[in-house]
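Only a single protein chain was left out; the remaining protein chains are all shown in position.
Chain nomenclature is as follows: A, B and C, assigned in order of appearance, with residue numbering initiated at 1 for each chain independently.
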Amino acid sequence: MKNTFGQSVAVTVFGESHGEAIGAVIDGLAPGVDVDLDFINKQLSKRRPQGKTDTPRVEKDNFQILSGVFNGKTTGTPICIVIPNENTNSKSYNKELLRPSHADYTANEKYHSYQDYRGGGHFSGRVTAALVAAGAIAIKALEKLNIKIGTHILKCNTVCDRAFENMDEDINALMEKTFPVLSDCEEQMTAVIQNARENLDSVGGVLQTAIVGMPTGVGEPWFDSVESIISHAMFSIGGVKGIEFGQGFNFANMLGSQANDQFEIKNGKIVTKTNNNGGINGGITNGMPILFNLAVKPTPSIAKAQNTVNIDTMENTTIEIKGRHDPAIIRRACVVVDSVCALTVCDLLAGRYGTDVFTKGIN
Amino acid sequence: MKNTFGQSVAVTVFGESHGEAIGAVIDGLAPGVDVDLDFINKQLSKRRPQGKTDTPRVEKDNFQILSGVFNGKTTGTPICIVIPNENTNSKSYNKELLRPSHADYTANEKYHSYQDYRGGGHFSGRVTAALVAAGAIAIKALEKLNIKIGTHILKCNTVCDRAFENMDEDINALMEKTFPVLSDCEEQMTAVIQNARENLDSVGGVLQTAIVGMPTGVGEPWFDSVESIISHAMFSIGGVKGIEFGQGFNFANMLGSQANDQFEIKNGKIVTKTNNNGGINGGITNGMPILFNLAVKPTPSIAKAQNTVNIDTMENTTIEIKGRHDPAIIRRACVVVDSVCALTVCDLLAGRYGTDVFTKGIN
Amino acid sequence: MKNTFGQSVAVTVFGESHGEAIGAVIDGLAPGVDVDLDFINKQLSKRRPQGKTDTPRVEKDNFQILSGVFNGKTTGTPICIVIPNENTNSKSYNKELLRPSHADYTANEKYHSYQDYRGGGHFSGRVTAALVAAGAIAIKALEKLNIKIGTHILKCNTVCDRAFENMDEDINALMEKTFPVLSDCEEQMTAVIQNARENLDSVGGVLQTAIVGMPTGVGEPWFDSVESIISHAMFSIGGVKGIEFGQGFNFANMLGSQANDQFEIKNGKIVTKTNNNGGINGGITNGMPILFNLAVKPTPSIAKAQNTVNIDTMENTTIEIKGRHDPAIIRRACVVVDSVCALTVCDLLAGRYGTDVFTKGIN
Partner (left out) sequence: MKNTFGQSVAVTVFGESHGEAIGAVIDGLAPGVDVDLDFINKQLSKRRPQGKTDTPRVEKDNFQILSGVFNGKTTGTPICIVIPNENTNSKSYNKELLRPSHADYTANEKYHSYQDYRGGGHFSGRVTAALVAAGAIAIKALEKLNIKIGTHILKCNTVCDRAFENMDEDINALMEKTFPVLSDCEEQMTAVIQNARENLDSVGGVLQTAIVGMPTGVGEPWFDSVESIISHAMFSIGGVKGIEFGQGFNFANMLGSQANDQFEIKNGKIVTKTNNNGGINGGITNGMPILFNLAVKPTPSIAKAQNTVNIDTMENTTIEIKGRHDPAIIRRACVVVDSVCALTVCDLLAGRYGTDVFTKGIN
């Protein structure tokens, strides 16, 4: 389905970086969900570039909701959100020089050179603004069901944040932060990023996400495991190149007796003593927090000279990417991950409990 | 779609570990593809337990093709493959004791205790036999298009294999191996696994997969990136808890100038000097080998005593899992990964080039 | 999705008329639904040929449930039903002579002559036996929700049955009939069919279906209207060439003031005084019975000489179809329509109310 994700709650994205507008259509969200414009703006502001670590291209993100909202609530019909592109500057883009590790070459192969190449076109991170606006509605819908999502920068090159500890507190704290970290490492991370920029270079990192409040019994044994669904969604965010649930790749170092999450009864409910599996057994939620890490590669746009190919002349050459770019996208990516995650969880819940789950609740 | 995966070429699985049979239906594979029964048997034998490192439950895997094959070739209609369960022994299963890190608890929550709990039921690795049989047909279909897939055990607890080097050679070598490793580490890995078994414990590991010969321009920018599609498929294999493409989590340690895959012209074609991105840029294939690693957790069935809950009495208790189990599934998982991967690639190709791609070729 | 229908409750069919077996996989039906083997047999017997009006090929329909049922109830995992082909006789089929109005030519064009041509292969009405077995489980699941479905022969060539009157009574009566008509017209219809056979010819007709007990508010305004979903399902039954809801084509003769279904309150509930719209407004159920008619064309297999083409020699020639054929399929089609309809309604309900609707009920 290409640019659409989700079965019961589906989101479709459209738009190019330097076209008229980017946007998203959310379909299947129950009627009667509050649409909080201030919250949408707050979420968009988290994604917006800041002076220190991000691109100088700042868009105002004057989003417009064209449909699906009436008297401040969702109607149950498709919600189209459009965000015009206002601060575009296409001069710095040369179509013929392929930017290494960008989608220039693959887009050319897929779209036979008809793609809008300006600013990465449809591949641009700009499109994630629409996902953040859409996700803001989903986050609020989940709050009503006591489901919360938070993402922080676990690692920025050599600098590490602490892992999640007290989930609820940590997520609440992250909700208010522009630079989403749990420990006192913002300054160090910022320094690493600025240092990269000064060296005409870029850095990547690892993000950690927690979803708390998920009911048990959601997901499928084969093909639509919760891991399958979440990873599918996450790998559509540009720059994400790895995902691991719970102990993930660290499982390879553990014995079964260390890895297994043993059960116990606590307050009359079945819980696990540890959460190495990140809240998912056999592809299905077990009621513990869902935990996953994402590997984000360094931003491919760097000012350093790189070898490349001129696709028009088919000659080897070099490129120095000037334009306006982020030396790291890990900060801005956190709110995008939260947003896509929220839309994904809405889809899982609507599939299991029916379309009215967001107003009637889980039962 | 629950137990179905794929849009243009779709596979549906069914069956329980101790039921009548397990099986798969493949739909959308072009007519005219050779169905090589010997090769299906060869692939099934790779998945079958061996004395040293695996479960003592050995099934003969007497598969039957009920439909979709005529005169030794696919007809283009759904292929149903059924494999009867012959060597079942349900005595060792107690429904009420939840096996830690298994799907017992989550299955109970999802299916409200109506699930067939014997031997893990529909969650059992037994179902992967059907995927291997189905995948064998897909692997042969891809061979005609010069696309090859290989998986080896990159890491078994503390023992490491070398990474892929000469792709074609390595994949050809793996095709003939029962214990799929590239370097001389079988003995060490086997020792680690046997040692775990002796200690009533189990081990996990990391698998590495390569797909060579993929055409450029396959995949989608949003939501149906090649990473999204492959990860979706891989996370339906039990025990897989992480996936990374190319450098994956190692990207966090790299600068953009180190991470980017610079372009050059080689033999008149555009290639990248490195392949840190694992053959995928912007979600779309760039013609380089697709490379990914999978984290596989230790088998949860261990004979050591573990804390758990009796779900009938809702009391804390302990469990020692006797039955017939694998102290590691990483060896047997390799052919499953190849098979699921082959079905996934068939789906990607049929979506891009049309349903006749397997007989008409890519153009 | 080719041979799969449904999103929340999906059914996949496989098999060829003269292959090993035909079958179906139902996925997404809630756990805990009773599986009544006697009822499945009863439904299959309605579809089975009878001496007077049908083909002499009689299959015993010894169905086997391979998965998804445990202790007499659904487990919630895929249910695979297989029905072996026992009474096959492939001698009468000549691949090279295209049978007019059959799928011989189109199958050849689609499958490039790799199709199993014997007895119509995958296009054969034989495959509907699997749908009837699957549908029998769905019909019983709907009964628990007080939803009932019935189909009768409204018209067999020149002979007409009366339309539905007292829905519940009529449907209950049809459930027990082998020749499903509401008025005293069986003898006349049988005579018409036998007459056609004697003249080496065949007849078609019109079927009428009613679904009672549907909750209000099911369906979608665009693309997934209840009419869209039902018609999609019905046109996969061979021989169906038309569908109309409520007054259907007769609407063209009516004025708005005659056609509109005016509202009134009855027993505290909103109902319509008439039901010209067949229970659907704006694509969504209004709580009145869903009513539709299906046009079924005369069976294309006739013994009369017809002009055709020899596809091997590409010459004009004639064909007389001997084999064992039905001079009319309208009687046998009724239970197939009920079955496909029941599966479709299950899908609609699970999508709206969640996967547990069949055990938890609609609320």
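Some notes on this structure:
Heads up, the rule we're going with is that contacts are C-beta pairs under 8 Å (C-beta built on N, C-alpha and C of every residue); 3 or more make two chains touch, one makes a residue touch a chain.
Nothing here was measured: the structure is a model prediction, and the numbers come from that model.
Of the candidate positions C:186, C:244, C:338 or C:356, contact with the unshown chain belongs to C:244. Within the set C:25, C:129, C:174 or C:233, the residue that contacts the chain not displayed is C:233. Contact between chain C and the absent chain runs through residues 1-5, 7, 13, 98, 100-103, 105-107, 109-110, 122-123, 127, 155-158, 196, 199-206, 216-225, 227-229, 231-233, 235-236, 238, 240-265, 268, 270, 272-273, 276-278, 280-287, 293, 295-302, 304, 306-309, 311, 314-316.
Take chain A: the residues that touch the chain left off the picture are 1-4, 7, 10, 12-16, 19-23, 25, 27-28, 31-32, 64-68, 70, 73-80, 82, 110-112, 114-116, 121-122, 356, 359.
Residue positions on chain B in contact with the hidden chain: 7-8, 77, 221, 351-355, 357, in rising order.
Keep this in mind: only the chains that are shown with their structure count from here on.
Taking the CA centroid of chain C as reference, the farthest chain centroid is that of A. Averaged C-alpha coordinates give centres for chain B and chain C that are 38 Å from one another. The set of chain C residues that touch two or more partner chains comprises 7, 77.
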